[in-house]
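Every protein chain of the complex appears in place save one, which is left out.
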């Protein structure tokens, strides 16, 4: 079976070539279907389709747009099991986790349902004598959203929904590893009443991405992926004069203070470290144990790690599924295999996990825990994006802060403490965009926006929520006078009202 | 006399070299002083100074910061004549025009005085059970503002004031053609109580700009200048991973509808076309006469143009001063000289102007009006940035709209009409960032933000006012729980609140 | 059949008495059912039920509350035909009009679905050294909403939805003339997942209203009705120390300028004057013809009026239904009958209308148009609330403005013109809360709020939309420090941060 493009409301194969990329079920290693990779003519067709849909869409009344968002939420909510299965089959995550992804993706649909409020500008009567000023939010035109494999439904919903709500038309380029969710979403939008051509799904590889970055017909780029690619995309799209937001990788630290509830902290470390096999940009990858609680904390985490059951997404006993590809499996395995060589201690080894009930061709590896980790070790310095939790031990809070603020990534972080002052100091002092106080994965709810700092986000605007309307609109300011004929005079000075 | 840097609160010569650039009085052509051009060591010193001032400044309470802004306004207001003379002497604009510039620059100081309001984030209690979320605005670090010659006080005040209000420390790199206003402003900030090192003025040329774009120690770039340079700066700063807003050139059209009051329209065309010798990015450079009123309108504009008196900035009879440099004078002259060759009609020729009372070495040229202009002619296609007003004639409103929307620049525009429907159609249909309805130079008041579209602004955030606080801050979102010990459990699913 | 209360999620008869009030079908005059009138014990039970539900409801997470609003919209949208029939049968308006009412009522449900945004407060870090400030929105407790007969679904949805969204629990006291829609809405809320006791429908008469105004257990009152009652309610509820918003009557003028499109103006006058038989507080009741277009305008309006078909709500040929009660019919008839005596001219007499196809016991009267009306005549001075359109003739715009600004009512108004300056002058000069420019019934969309001025609204906060969240919450401001032990000192001066 071929996963085709969705262009102008219809499933569309390539125009010229038959280039495809295989899709695997990570739990079995089976090649289950193929996704088409766009050729040039198809890319142009997709953009032309978005351009053609633009004038009518941007002129569509706000109330009508809003009603499509309400309907979309209704559709996705009532058919979420379908979408969850599509996600899980191609990605490997458990159904429960896929449902969680959908719920969080829906938060931005819910936020966009309020577009009659969020699209408002400001108005000031009598700014100066007889002069009124107002400002409105206008769409940019055709925009492209390039989304990663790890959240094949949530990240598209975080981007395209606002882009559409704001009156733009969209090219969605999902990951070629699990592209089917994007097509399902496009169908849901269509069922909700979105006119054809407003949302187009264009499958492709790096060449399609480059095309989207370069063509002047695409006005803005939203991207989520690894930091090196995010930085390259930011640079290329900017060189083409576009506005761009490019979200990159992460290395999220969770500080556990001596006064913390260690059981709760251990629970949180397990949930946030191994959920979705660690393939989340908000996963906790380093626990920073402060002071003399380290041994006890590690013991509690290790105990819990051993309870985790590897398995297939639709087995209710499964806690954790496979990783996304064979290459990823090998890369993760290497980090664990070489950790001791670099001076760390592997206290739980994911390679030892019981996989007898699993397909040996699946990309499974159990949870690993590496203790005594520090900067300079590959397992600390690099984003592993797998079920590997590092433990760093520091003497005091100041060292914990220093460690995190020295890291080039700055997506998320958390602290576990009971002390009000410590929490406030952490909140103020930490140079990270999303912070949890006793919350291990502080993904903001949909009414706030998502974004890291430093190498975790390039651009000045975060994703989804209020900032997203900033990104996907350009503001127009209108200054108005309705003078009487005799009020006019020449004045070459700069107008000062 | 040498105009030196202001670094860490003190006037600072270069460390290593003695490179300078001459400053001329445009009204006389005299070389009146020199500005130092930063060498590498001095650049690093300036940045080090800004870095050293950062921790204390960003920790300074909002009330205290706000009081500095109030004091700054008081100082600039009470000493504006001093600043106006500095501007006019190096730039050539009339004192009245310089005062206008100061007044508009102060609008952003006034906006920033309200920083206790503008720096607020949002707070939501009980987002989910026991979970609160809030968001705050945090400074970026050291930021650089690179400003143009045409508004040597206003544009710096539009940038640096917000950058400082938001808790950043700043490198201001003003134009080397009229750099003294920047130093005056730095002194005013200091007198207002700004700690040393928070605002540093670094003089220099293109090499200094490149340095600021590239060094990772500078976190953000604000720029105003010509479109080619703006685009290059956007590209370079983005390649270095920074956030950047780069405002470029303009070609602002003023549409005159058949129902307009032609006297008022002619007054406006003169004021907006020739004020500051046309050296404003919001100057009107093309009047678009719609329908059969063109002859009458042109006649009225021509009559008024002949009344304009060229002169020196402090002569109260002066309407219009010289242009900024000899090269600029020559470039402008060429546009007028060659206009007829390209098919246009020069109905007023600025070269014919009476200059007998003026220093023959001054860079003076009178107002020029070129009629029957259309796309493809250099005087239409290029930004002249001088006292040259083009007239285009179209048959109807649709052609006027088409002409403006086809232009790559999209900074400002205006329409003159009495009809409500026409005004609304123009407001909705025109693809330009700042629009005037019967207002020829629609620079938004300081409580709104300034920004063009298309090739007139690269980035997603406008200058001064509310958007400026978006640009100069990064948002931090904090999700908080204070659980009881027994509330914890492991959940590897994606958190859905 | 008895229409009972809905208390704590169940249909509830009275506790002690069997007092009821009859409900009639206005199209037939038939007594179709009865509504129970609350006795004291039942009132107390309703309030106790709301009080009991309060702690859990106000602690409910925002996301959960929001999801109930989304579900409610889904239910009302999919079952709107049911609700429309209930409205029309008891009120008499056409089904199309009832659907219109539902759609507009849903706008506030849609706005409230965004409560995770609208319930946000503000947060400021480091207001002063070490001091943070934030503000949150908290519910008031048990609130009462008292709604009128003319929009038995829309006005309840405009009030209770926000009250509930904000975390309050509610007593809804609908009109006893058409109370069934309120019960339907309560059931819809319940189906949407609202916990029992959060919304209680308490039927009753004036005594129940007085009880709600006086009891200290109800914290706030929202009311829509006639001006004398609104004023009395404002006074009584305030005397009991409560917050209250009380919306009263209207006399809405529509100015037609000489430059207006008279056909469009006549269409608008008919639609806005006779829709829902004039029983809307935003109906146009006076057309103000400016200058010499009056005769032509009146002729066009009269022509159109004669096309209107009186009829029963479910007859597709019906344009206009009956009025609400026999008393109302008689009162309206009197205004028309006595108009000529006061010096006006009845140019269309609703008493002459063809009613042969109608039940003679129905409360039908056709459209009436009274020309040459002026202040001092009862048909001008009083709110008729029926299908009677007055025409006033003035010489110029200034007289039109003066007439409207002299009127004690100030709910809505409209102007028809093509001139931008006239529109702006009207917008600025008119002392009325809701203004239409070429829009005859300017009910704001749900993202703005609804409210008149002067005798049309008592209180400082408008209904639905953003202001409604102001009314139904009280703000709590928290100032926080987490000092070190040695930071403390005594200071008896007033704290200045």
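The chains carry the letters A, B and C, assigned in the order they are written, with residues numbered from 1 in each.
Here is the rule we use: a residue touches a chain if its C-beta (ideal position, glycine included) is under 8 Å from a C-beta of that chain, and two chains touch if they have at least 3 such contacts.
Everything numeric in this text was worked out from a predicted model, so none of it was measured.
S.K.: So which of C:120, C:243 or C:372 would be touching the chain we can't see?
M.R.: Per the contact definition at the top, the residue touching the missing chain is C:243.
S.K.: Kindly state which of the options A:45, A:134 or A:190 is in contact with the chain not pictured.
M.R.: A:134
S.K.: Per the definition of touch given earlier, which of C:74, C:101, C:178 or C:371 contacts the omitted chain?
M.R.: Checking the options C:74, C:101, C:178 or C:371, the one contacting the hidden chain is C:101.
S.K.: Identify the residues of subunit C touching the omitted chain, counting contacts across the whole complex.
M.R.: Residues 94, 96-97, 99-101, 103-104, 122, 124, 127-128, 131, 133, 135, 154, 220, 231, 234-235, 238-239, 241, 243-245, 261, 263-264, 267-268, 270-271, 274-276, 280, 304, 307-308, 319-320, 418, 423, 427, 432-439, 441-445, 447-451, 453, 455, 458-462, 467, 470-471, 474-483, 485, 487-497 of subunit C touch the chain absent from view.
S.K.: What subunit B residues would touch the chain not displayed?
M.R.: Its contact residues with the unshown chain are 62-63, 66, 70, 73-74, 107, 110-111, 113-114, 116-118, 120, 125-126, 132, 420-421, 424-425, 427-428, 445-447, 466, 480, 482-484.
S.K.: Considering the whole complex rather than only what is displayed, give the residues of subunit A touching the chain that is not shown.
M.R.: Touching the missing chain: residues 59-64, 116, 119-129, 131, 134-136, 417-421, 423, 437, 497.
In this section, only the chains that are shown with their structure count from here on.
S.K.: Which one of the chains is farthest from subunit A, going by Cα centres?
M.R.: C
S.K.: Any idea how many Å lie between the Cα centroids of subunit A and subunit B?
M.R.: That pair's centroid distance is 35 Å.
S.K.: When the centre of a chain is set as the mean of its C-alpha atoms, what distance in Å lies between subunit A and subunit C?
M.R.: 43
S.K.: Hey, what residues on subunit A touch two or more of the other chains?
M.R.: 427, 445, 447, 480, 482-483
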